[in-house]
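Below: one structure, written as structure tokens.
All protein chains but one are shown at their positions in the complex.
And now, subunit A:
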Amino acid sequence: MANAQVSGPPAARPPGPGVPSARPARVPSRAALDETTLVVRAQDGDVGAFEELARRHQNALFRVAVRVLGDATDAEDALQDALVDAWRRIGTFRGEAAFSTWMYRIVTHRCTALVRRRRRTEPLPTDDGPGAPADDRSPTPERAAEVDAEMAALSRAVASLPEDQRTAWVLRELEGLGYSEISQITGAGETAVRGRIHRARGALAERMRAWR
């Protein structure tokens, strides 16, 4: 029986070949834990579990924030606020949607609030946005410069979209989310989401015609 006297730390006991289900195991690192377990632990007040969740999702959330806000510094602020907000509200997460959807919703709301606040004080940036790194695989410096210029033009075009179109377009085209998930994140109906993305695509195609 596995419930014999236990007199030492579990790791000191050699695994018993006859009782695989009860043998001591190496403690799984947080990185190896499934997301549901991490969420429940974070809801239980486990700071380390929340840190692992934040670590897993921060890159995607940051990408969205950069593209929606058009500014890396603002995106850092939005991400930071969103993650702290997520910690405070994680007890309200009921699992109806994926945790990533819940996190996207928080960060896009933060971005929207920031865009609206900025709109009251200054125009949207229309410069090169977050910038585009040079493509080392480009065959020639001329082609690399051309690609950089195209990417900068696309960044400007994205930054000039209305905020609701820009958010929906970023979630669809850059994050690869479905209409239904974007609807859950933005609070707009699926028909509206499709319309916003379509209008954004049309506007971007129009503005990028000069580059082809």
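As a working rule, a contact is a pair of C-beta atoms (placed from the backbone, for glycine too) under 8 Å apart; a residue touches a chain by one contact, two chains touch by 3 or more; residues count from 1.
Going forward, contacts and distances are computed from a predicted model.
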Listed names "Trehalose transport system permease protein SugB", "Carbohydrate ABC transporter substrate-binding protein", "Asp23/Gls24 family envelope stress response protein" or "Hydantoinase/oxoprolinase family protein", with the criterion being the UniProt name of the chain not displayed: "Asp23/Gls24 family envelope stress response protein"
Interface with the undisplayed chain - residues on subunit A: 1-3, 6, 10-11, 15, 19-25, 27-28, 33-34, 36-37, 40-41, 43-48, 50-51, 54-55, 58-59, 62-63, 66-67, 72, 75-76, 79-80, 83-84, 87-88, 130, 132-133, 135, 147, 150-151, 154-155, 158, 173-176, 183-184, 186-192, 194-198, 201-202, 204-205, 208-209, 212
